[in-house]
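What you see is the complex with one protein chain gone and the rest in place.
Lettered A and B in written order, each chain numbered from 1.
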Amino acid sequence: MEPLTSFFAVSVILLGIGIYGLTTKRNALRILFSIELIYNAANLNIIAFARLRDPPIVTGQVLVLFTIALAAMEASVGLAIIMLVSRLNVDIDLRKLDRLKG
Amino acid sequence: MPDPVSQIIQLVTSTYFLEIVVFPGLISIAILGAFFTWFERKLTARVQLRIGPLYSSPVGGILQGFADIIKLLFKELIIPEGADRFFFIMSPVTALIIGAALLGLIPFAPGVQIANVDVGLPSFLAILTLSPTLVLLAGWSANSKFPFIGGLRALFQQTAYEIPLWLSALGVVMITGTLNLTGIVQFQQNNGWLILPQALGALLFIVTSTAEMERLPFDLPEAESEIMMGWQAEYPGPLFMLVQGPAFIKLYAFAALFSTLYLGGYLGPAIIPPIVWFFLKTIVIIVAIMLFRSTFPRVRLDQLLRQGWTTLLTLSIVNIVIAYFIVVGVPAI
Partner (left out) sequence: MTDLTFLALATVTVASAILALEARDLVYGAAALGISFLGIAGLFFLLDASYTGVFQIAVYIGAVVVLILFTVMLVGPQLGEPPLELKRLSLLVALLVSLLLGTAGSLTSAAAFRGPDNCGAGCDLIRLSTTLINQYGVPLEFLSLVLAAAVIGALTLAKADRKG
């Protein structure tokens, strides 16, 4: 079994890639990709910590089951919003969408 | 240097490798896939009072599947002009990989199972959830209207019928108490085949798996008379074979899963070896699913989605309640 720091390093690298995507991309869909990557980095971290402590506990897996379901829900609502915006505006550049309706 | 050579020979002749490559792995999947194409055409023909494939070999055209493969390999490979080449070619290839991966999880005989994982049943169903993605990508990548419509229809249909599929398999899990496919077969060895207490579940499973495989009466995504073969329309010669292959492999995998969950897998009196029992049960289910094709007309899209989301979902929840009462016992009301 790999030591905890290897899994932690993978999780931190994914977090870094997610933050890079979140701050530098303009396309709303790419920002959604980054958010999903950050979710996955966090899930990997939780599972690694729960498994590689002494003794291992099962609570990490329970938590990750919840967060996977919540992330899927949030992605579906976000995608519905993006599709609606693209129908009204054609452009889903997030830096241009800075007005509320009316 | 004899040492690496002997290691390689040891690897190649080890049981695991033979299981993966020959049986129940890749070569047997390929041969059985070709056999099932012939079998379906012959069976459908006999039901429709025709003869079916006849000329490929002395014995009723049994080599028709292989003849078709050889013919398709020699055809010209035309990819449409604006098509996305990567996904156009990779979607059927990945679908083949998924079909073969499904068969790795099923116990063919005591001890003959490529991957005996503790979460065998949800792994099977989870790998299945990858197929709507691939059909959507295949339909989109052809850059043409009919394939895209077919791909979207496949997405709606397969997504709608996944939930009743998972829920009807849940009934089995509630009764047996294990997710391991070998454990389910061993439960049936002690307690009788699960098709009796789970008759409703078995019926739901066969209906939803026919919908998942996009076979008639649910073959709207590749509707032959409506949208010109749907998402498979733009696939030329050799790629067409790659596209039809996963359909038959999924049929084989689903029939094998049905016989493992509800008919006791490889169990049976010891006069015939277990592997023959397994194949007998699988072929009975395959014949039943193929008879659906010749018997029922195609379901319309709105009927399909409405039935999937209302009737089948309600019936699968009823099935779970029935399984609950079987496990806990009637006085628990």
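Rule of thumb we're sticking to: a contact is a pair of C-beta atoms (placed from the backbone, for glycine too) under 8 Å apart; a residue touches a chain by one contact, two chains touch by 3 or more.
Since this is a predicted model, take the numbers as computed values, not measurements.
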Touch criterion as defined above, residue of B:L43, B:L155 or B:I184 at the omitted chain: B:L155
Selected from B:V47, B:I69, B:V93 or B:V117 as touching the chain missing from the view: B:V117
Where the unshown chain meets chain B, residue by residue: 84, 86-87, 117-119, 122-123, 125-127, 129-130, 132-133, 136-137, 140, 148, 155, 159, 162, 179
Residues in chain A touching the chain absent from view: 1-10, 12-21, 23-27, 29-30, 32-34, 36-37, 40, 43-44, 47-48, 50-62, 64-66, 68-77, 79-84, 86-88, 91-93
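Keep in mind that, in the parts below, only the chains that are shown with their structure count from here on.
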Between chain B and chain A, distance of the C-alpha-averaged centres to the nearest whole Å: 33
